[in-house]
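Heads up, one of the protein chains got dropped from this complex, but the rest are sitting where they should.
Now for subunit A:
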Amino acid sequence: MKDELTQDQRSANLKGMGSSRKRVEDVRFTQGKGRYVDDIKLDGMLFGDFVRSPYAHARVTSINTEAAMAIPGVVAVLTAKDLEPLGLHWMPTLAGDKQMVLADGKVLFQGQEVAYVIANDRYAAADGVEAVEVEYEELPVIVNPFEALKSNVVLREDLEGQTEGAHGPRKHHNHIFTWEQGDKEGTEKVLEEADVVAEEMVYYHRTHPCPLETCGCVASMDKVTGKLTLYGTFQAPHAIRTVVSLISGIAEHNIRVVSPDIGGGFGNKVGAYAGYVCSVVASIVTGKPVKWVEDRMENLMTTAFARDYWMQGKIAATKEGKITGLWCHTTADHGGFDACADPTKFPAGFMNICTGSYDIPTAYLAVDGVYTNKAPGGVSYRCSFRVTEAAYFIERMIEVLAIELNMDAAELRRINFIKSDQFPYQSALGWEYDSGDYHRAWDQALNAVGYKELREEQAQRIEDFKAGKTRKLIGIGLTHFTEIVGAGPVKNCDILGLGMFDSCEIRIHPTGSAIARLGTISQGQGHATTFAQIIASEIGLPADDITLEEGDTDTAPYGLGTYGSRSTPVAGAATAMAARKIRAKAQMIAAYLLEVHDDDVEWDVDRFSVKGAPERFKTMKEIAFAAYNQAIPGLEPGLEAVSYYDPPNMTYPFGAYICVMEIDVDTGEHEIRSFYALDDCGTRINPMIIDGQVHGGCTEGYAIAMGQEIAYDEMGNCKSATLMDFFLPTAWETPTYTTDFAVTPSPHHPIGAKGVGESPNVGSVPCFSNAVHDAFRPFGLVQSHMPHDHWRIWKIAKDLGLHS
């Protein structure tokens, strides 16, 4: 057989790894043919809606549902009393705590679920919510975690007397856990003996992932078959199935969980919410499907906040700037219940990546979790577990140290980077960084932006400012971040006891096309596009001939889902491994067809050919047909494989970001003049999609750093529960990003990929914030808390006496 195409042409036809393949999802989405949870319509479907507490801390003295029940269309109203006989008035959280499903005697945060109204349509449900009469008796409110630890007010009366929590001893009735890592005594000694110690409180404010689609579900209990189908905005559908089974007592095989198209997740859709439990109960009680979709206010007020970490830091160095030690004590505000979504053994997530990109010989971290009268959550808003907090902390501490040493912050970073020959690198707080080349990335970034010239321009601007020629300052924001993603090794990472492996099953059809199913679920990342590219490169079938399915627990193999940038590091690895199993069998089939020994054929892009005789080959397409057509001695028919991949280590993507910002001293307004983002995520699967992820993540980071906040007043009223008050940048404010890359493959990942989705959020927040700080550094600013909205920047200038 003659083949007209060159190897490169055949390779290009596959649209495999490295190609900017257009997304297969987009044909549906651009025509409005996505199928999101609120698009699901089942026969006889009812609607659920919540009565929520207007108070942040109160006793619920009575609930009267009579008037609500009299409203036409209202079918039922559930309260904690109805759920109690089922044992469902409380539910376990992912963090080892428990949480009220419906108010059981008291409420602990504004917006807490008090009653669940079920009605024929959403308007009647809303009418019912209005008509439920609830009497409250207000209790003292605590919104500050430091006060909570001193207060006599007991927030969690259900835990009174319990001195031991899920993560060890509780020191106070409002204390949840203390988590310690590293060498306390050694670090204290280094701090005592150091030439220089810089100390600062770094606060990473409370914010919210706020995907454009809110959370929701449709629960449908089929009373004839006894099977529950639960459609929902789940980032982890398989884990949700197991959780539903465990808390409801319904056998797991009788539960089918389906994540349809998801309109963005960013961590908001990892947890289990009261709405899911109530909808399931409502469907069981009524025998009809029940839909619950939260509105934006409910989303911002009640489901899954992020951050809220008070990080007290001390960093020690020699006079020359070599860092000798890092100390961090974090007070973590968890709200009314500890509903963080972290692996079980990590109550503060991977906060112990807070030594960042630097070779810091000694370090100590302690985190105290605290209850307050704020919404529960603590999810990772587009980051691996608490990694943005860690990156923000270290990147601020480096800047603070640079001020203390009177050094250039770029140079200070350079002399402290972990060197490329130190990988795999053992960090002082317990991680083994897989690979990196920080110096190369840093130099590439500084050169790309013309760092030296920027500093000269900035110096001139300061002169001009002092001379009264301008009222605008320039800030140059620097960040070099290291992520830790791809949770994770089953030996130390689990959620509710479920090991954090992931999976892929591939079936090759006789005509040489395929379907692959994964344990993850896309929420905009483009899995249907990129995972097909991995398979295309591994088995030589065109990506266009590979269908990808996720999110239906009846058909997909079990996996822990998509969050923490774990899809490519874990499920992507499973995909490659499953494909390799297929290729191994294909090799035997090819050898049989070519009448040679298995070892005498070799892989060549899309085929096996006889070694030394490349004109004798069998394409993967031919092999696929043979798998279903030939009786091959010693081989089963068919061609399919499944892989459950337990990663040997996390992956450590990194990046160098530089922002140039103009700041108007008199108005506090800013303008992002340029933003450069270099990402090293190891092997790149689809550069177009990587760029898109970076643009999106940086925009989230821009929002968080420059204005986005979940704020409370002293009464515990949420002051930012609509998109009027909660900052989401529009196309008008959003900067334009320049993306760049380097490639340092992960040595332990089958294709060397590390994941990228969350890097830009992790890296851009400190970068924007550092730019603000840098602008005011010559005037004495050391630390000012985010978000840097116009008023806060104006206030910095005022406090520094720049308004004369």
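The rule is short, and it goes like this: a contact is a pair of C-beta atoms (placed from the backbone, for glycine too) under 8 Å apart; a residue touches a chain by one contact, two chains touch by 3 or more; residues count from 1.
In this section, contacts and distances are computed from a predicted model.
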item	value
Hidden subunit of the complex - UniProt protein name among "Molybdopterin synthase sulfur carrier subunit", "Carbon monoxide dehydrogenase, small subunit", "Cbb3-type cytochrome oxidase assembly protein CcoS" or "RsbT co-antagonist protein RsbR"	"Carbon monoxide dehydrogenase, small subunit"
Which residue of A:111, A:211, A:289 or A:707 touches the chain not shown here	A:211
Selected residue (touches chain absent from view) among A:207, A:380, A:525 or A:587	A:525
Touch criterion as defined above, residue of A:18, A:96, A:264 or A:510 at the omitted chain	A:264
In subunit A, positions touching the absent partner	22-23, 25-36, 38-39, 41, 72, 121-123, 210-214, 261-264, 266, 293, 295-296, 523-526, 688-689, 691-692, 695-700, 722-724, 728, 730-732, 734, 736-737
